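In this view, the complex is presented without one of its protein chains, the others remaining in place.
In order of appearance the chains are A, B and C, and numbering begins at 1 in each one.
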Amino acid sequence: MENKNKFNVTDETAWCPGCGNFAIIDSLKNSLNELDLDPYKVLVVGGIGQAAKTPQYLNTNGFCGLHGRSLPPAVAAKIVNKELTVIINTGDGDAYGEGGNHFIHNVRRNVNVAHFVHDNQIYGLTKGQASPTTEKGQVTKVQTMGSVNLPMNPILLAISLGAGFVARSFSGRKDHLKEMMKKAIEYNGYALVDILQPCVSFNKVNTFQWYNKRVYELEKSYDEKDRLKAIEKSMEWGDKIPIGVIYKENKSSYTDNINFLSGEETLVDMSTSLDTVRGYIQEFK
Amino acid sequence: MENKNKFNVTDETAWCPGCGNFAIIDSLKNSLNELDLDPYKVLVVGGIGQAAKTPQYLNTNGFCGLHGRSLPPAVAAKIVNKELTVIINTGDGDAYGEGGNHFIHNVRRNVNVAHFVHDNQIYGLTKGQASPTTEKGQVTKVQTMGSVNLPMNPILLAISLGAGFVARSFSGRKDHLKEMMKKAIEYNGYALVDILQPCVSFNKVNTFQWYNKRVYELEKSYDEKDRLKAIEKSMEWGDKIPIGVIYKENKSSYTDNINFLSGEETLVDMSTSLDTVRGYIQEFK
Amino acid sequence: MDYNILIGGSAGQGMETISSILEKILQKRRYEIFTTRDYMSRIRGGHNFIQIRFSIDKITSHSDKLDLIVALNEETIDIHKKRLKNKGIIIGEKDFNYNDKKFMGIPLNEISKKIGNLRVKGSIAVGSVLKLFGFNNDFIMDILKKTFKKDELITVNMNAIEEGFNCLEKIFDVPKGNSKDKILINGNESIALGAIAANCKFYSAYPMTPSTSIMTYIASKMEEAQIVVEQAEDEIAAINMAIGASYAGVRAMTGTSGGGFALKVEGLGLAAMLETPLVIAEVQRPGPTTGFPTRTEQSDLKFIITSAQGEFPRMVISVKHPEDAFFQTVRAFNLADKYQIPVVIMNDQFLADYTTTVDPFDIDKVTRDRYIDNFIHGEYVRYKITKNGVSPRIIPGKIKDKLVLVDSDEHDESGHITESAEDRVKMNDKRMRKLDYLKDELIEPDFFGNKEADILLLGWGSMHGPLKEAVKELNILNIKTKALVFGDIWPLPTKLIQNEVKGINKIINVEQNATGQLNLIIKEVLCVSCTDSILKYDGRQLSAGEIVDRVKNIIKLK
Partner (left out) sequence: MDYNILIGGSAGQGMETISSILEKILQKRRYEIFTTRDYMSRIRGGHNFIQIRFSIDKITSHSDKLDLIVALNEETIDIHKKRLKNKGIIIGEKDFNYNDKKFMGIPLNEISKKIGNLRVKGSIAVGSVLKLFGFNNDFIMDILKKTFKKDELITVNMNAIEEGFNCLEKIFDVPKGNSKDKILINGNESIALGAIAANCKFYSAYPMTPSTSIMTYIASKMEEAQIVVEQAEDEIAAINMAIGASYAGVRAMTGTSGGGFALKVEGLGLAAMLETPLVIAEVQRPGPTTGFPTRTEQSDLKFIITSAQGEFPRMVISVKHPEDAFFQTVRAFNLADKYQIPVVIMNDQFLADYTTTVDPFDIDKVTRDRYIDNFIHGEYVRYKITKNGVSPRIIPGKIKDKLVLVDSDEHDESGHITESAEDRVKMNDKRMRKLDYLKDELIEPDFFGNKEADILLLGWGSMHGPLKEAVKELNILNIKTKALVFGDIWPLPTKLIQNEVKGINKIINVEQNATGQLNLIIKEVLCVSCTDSILKYDGRQLSAGEIVDRVKNIIKLK
């Protein structure tokens, strides 16, 4: 970790040696640094889980809320103060499992936040149960007969829901990850980066090597604007796993859509005058 | 309503005259009848809402649970007793809004149930707020500046999640609807039928005429087995709205995947002997 | 003078419009009004009714005795005629198959056909009602303009009212109204106005009867007052969004009924643990679960005061009447900000929906106390241990280089996760310490009645109105009675009640529930137990008259 990085604050974490989270937090710090953001203007939100501890280790504003509930406070904070750069770092269980309903509806809401899912295909903090992205058949201490559920494809799901920025990266490709993060942060609207992340303690299937062998960067020629193609691309999983911006489309975000939020002034600085309220009361006469 | 239909029990409902729910319940009764099912072997589950009152008006077993929570008890009941035909009738708000997380994860779970969503693109029982399928810009008493969220496409979503049976119908095409219902009930696995349903009281945009003008039945040549084509087809919405089985794929369902559930005997008839338990206790010695 | 009109029919017959026009006319004529609504959980059909009571004196309860029934269908007569006073009358379609000297038929069908619009029947009936009370057509045009907006509709409805006028003769003798220039408002609108007055900028909720009208009112001012009203995907999102908005610096609120509150329980604890101010409106209806969605009950009290795992300070205020609802909502925001705690405003369907005439809320009494720091010298930590348990709060992104870190895990002063026993005890004590200070701010219950009473009635929240009238009436009957009605209810204010119970041999809790929850919490806090209870849990609100009867019954004076 570069010491001059202004987002550095500690090297002490509760993560296991060898965990993919280290590379993710490094890439995050580097992307924030390269975007030259001011720490006090950045808010990083997590739920609960190993990934969700990220805000604890950053020199930014931080909000560690409830398991599965990272998106609602994050988008609300952005709506209230769009001068904040709002980023969500959280686990696959948090984002797609307990938090699934917020995931699907916040894609629809399209608030300008960047959502970084540390997708280790497992529940880390609770010691290794299946997550929504765990492969079918994988045996755990709870899925003793193997997971029977079809794994979720978050990339495909997000595109289907109408997300305007959908990317995948891998904690083993720090520079690529950093670039994805920067693009997601700069994108105006909800931006998802699903980050493949080895969990050395509990996921013995999807290891660093497993991912490393499979991931490949999208070809230069790939057209990230073609939705149907993007959907097709997002179905690629197995021997080859594409990383990069799978789909991108520019559109107006939540605050652009509501006239009083679209200007310079942020909601946190607005005030309803008492005279206005007096008028409302009169209407009941 | 045919009087000889054994699923008939009352003509008294709490629905508004002209509501699409009448045609839906008729089609449901007819499909059950034509499938020659036995009322006491059928379970219809609803959440809370206008659509969710369906079990109240049928001569079947019925379970009206919580708003948004119709799928969990329904799939559990099927797992416990697969001799029951389990059907869920509920609203778009119930299924895709409050119940969104159960929707996405039950597609993955793939229990053999038929899910009939009365999609009136509005919250009926609570008097007309936007639902997840309400068109962008539609004004309601809560969405006073027009709905800003991207409407959800349940068909596309279900296919993306890996559903094996995904269909659309319209309450104004009772026979078509009946056929879709029959196919969904007969399908082995989670089967979704999103049913376009006019709400005469609260949805003044998507009226009977609006739907009636737009819906068309899928061409005979349409290949319901091609997933990518199905995805493309599911994106059709606006001037023309396809109805029919948009996607179908045969695969094993939840109870097929778990060996002790895949046989003849149902869980409700199984029993763990006390000797077995005695043995487990000895293991702690 | 005190008149009570019932308008009954099935959902979708436009009763809400008729009664609203009638109420507005009575308001303009300077009467005091108290209108209650009895709806079924459906959009069309069934049986609904509205009772408009008006008087020249202030009234605070509905009454079960009727002077006039306006029957939009025959069922209405069957159901309600037994409640008609001796001189009471019934009006309705002249073709109703109903023979009674109390019944006066109006040719609603015929006239509406003549007018060429079948939806004006209600307006015809309005005209007849006005005539019965000897009112002329003053104010009507203005009211119709506001109600119908479209010229064409205004004209036909005006015609209808005039036709209705001609159908009947004056029967009731009413003195002229002489109240001040009042507003006519219900409890939920008052909460909504209170939130706007408090400068709430973010209201996130999921629709749920009978709380939805708070959201609807604020949404009606969304653009003009610049308030984000966000319909969340579920109640969990609603409360977590409100917490995020509050963290980011605005006043934020969420609202729901019991079932939705159940889903917000985890979020309630989150607000408390993060020490992020939050206001939550909980509008009760009969449970368990879905229960009676459109009816009233006060059965969520114990649930609300103890909900969520672990231990933390919270404030629960039960609102008593529309004016109280307005000012307590403002106060709720101030207390939430001052102590950085969640404040729950409890209401119920009765007060949510009843409309009554009150003095316009005095905006000059509204204060907005944010307790937010704009400058910080030296290091900033979010959870500084302080004497009163409240730590300096700043808005993230507003003070250069100062960061705000919050965490739902147990944390140290800086907001970082801790596993230390010592830190834990310090933080838990810090949070709980706020309660000591909060207790000094509690508002004691309202007292009314006879200081020398032998009977003490206890109530909370919306029971205020019915109890007030009941106490007045009981004392007139020489049954010496006094009452305490709690608004602040958790922490429980204990000074007044400890005084008032002394030497009393009948302490009666009057509650709209089955287990007497107020009694239970008084027992827990003070080891004082009620001797008798007046409880009701059929979804229909206790009226002053019912309370009087049941008190008489308890003291065996029948």
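Note that a residue touches a chain if its C-beta (ideal position, glycine included) is under 8 Å from a C-beta of that chain, and two chains touch if they have at least 3 such contacts.
Predicted model, so just to flag it, every value in this text is computed and none were measured.
**Q** Using the touch definition up top, pick the residue from C:Ala308, C:Leu492 or C:Leu542 that touches the left-out chain.
**A** Answer from the full complex: C:Ala308 touches the omitted chain.
**Q** Touching the hidden chain in the complete assembly: which of C:Met1, C:Leu118, C:Met432 or C:Leu477 does that?
**A** Within the whole complex, the residue contacting the unshown chain is C:Met432.
**Q** Of C:Pro175, C:Pro288 or C:Gly503, which sits in contact with the chain we cannot see?
**A** C:Pro288
**Q** Have a look at A:Ala130, A:Leu150 or A:Val166 and name the one touching the chain we're not showing.
**A** Looking across A:Ala130, A:Leu150 or A:Val166, the contact with the absent chain belongs to A:Ala130.
**Q** With the missing chain put back, which residues of chain A would touch it? List them for me.
**A** So the residues of chain A touching the missing chain come out as 14-17, 48, 50, 64, 66-68, 97-98, 100, 123-127, 129-130, 132, 141-145, 201-202.
**Q** Considering the whole complex, not just the chains shown, which residues of chain B touch the missing one?
**A** Residue positions of chain B that touch the missing chain: 14, 38-41, 43, 45, 48, 53, 55-56, 59-66, 69, 71-81, 83-84, 101-102, 104-105, 258-261, 267-268, 270-272, 274-278, 280-282, 284-285.
**Q** Since one chain has been left out of the picture, which residues of chain C touch it in the full complex?
**A** These residues touch the chain not displayed: 40-41, 46, 236, 257-259, 261-263, 265-266, 269-270, 272-273, 284, 286-293, 297, 299-300, 302-303, 305-312, 407-410, 417, 419, 421-422, 424-425, 428, 431-432, 513-515, 520-521, 523-525, 527, 529, 537-540.
As a working rule, only the chains that are shown with their structure count from here on.
**Q** Going by the contact definition above, tell me which chain pair has the most C-beta pairs touching.
**A** After tallying contacts for each pair, the winner is A-C.
**Q** Find the geometric centre of each of chain B and chain C from their Cα atoms only, then give the gap between the two centres in Å, rounded to an integer.
**A** 37
**Q** Can you check how far apart chain A and chain B are, centre to centre, with Cα atoms defining each centre and the answer in Å?
**A** About 31 Å, centre to centre.
**Q** Compute the distance, rounded to whole Å, between the mean C-alpha positions of chain A and chain C.
**A** About 41 Å separates the centre of chain A from that of chain C.
**Q** Quick one: which residues in chain C touch 2 or more of the other chains?
**A** 223, 233-234
**Q** Could you list the positions in chain B whose residues touch two or more of the other chains?
**A** In chain B, the residues touching two or more other chains are 97-98, 100, 132, 145.
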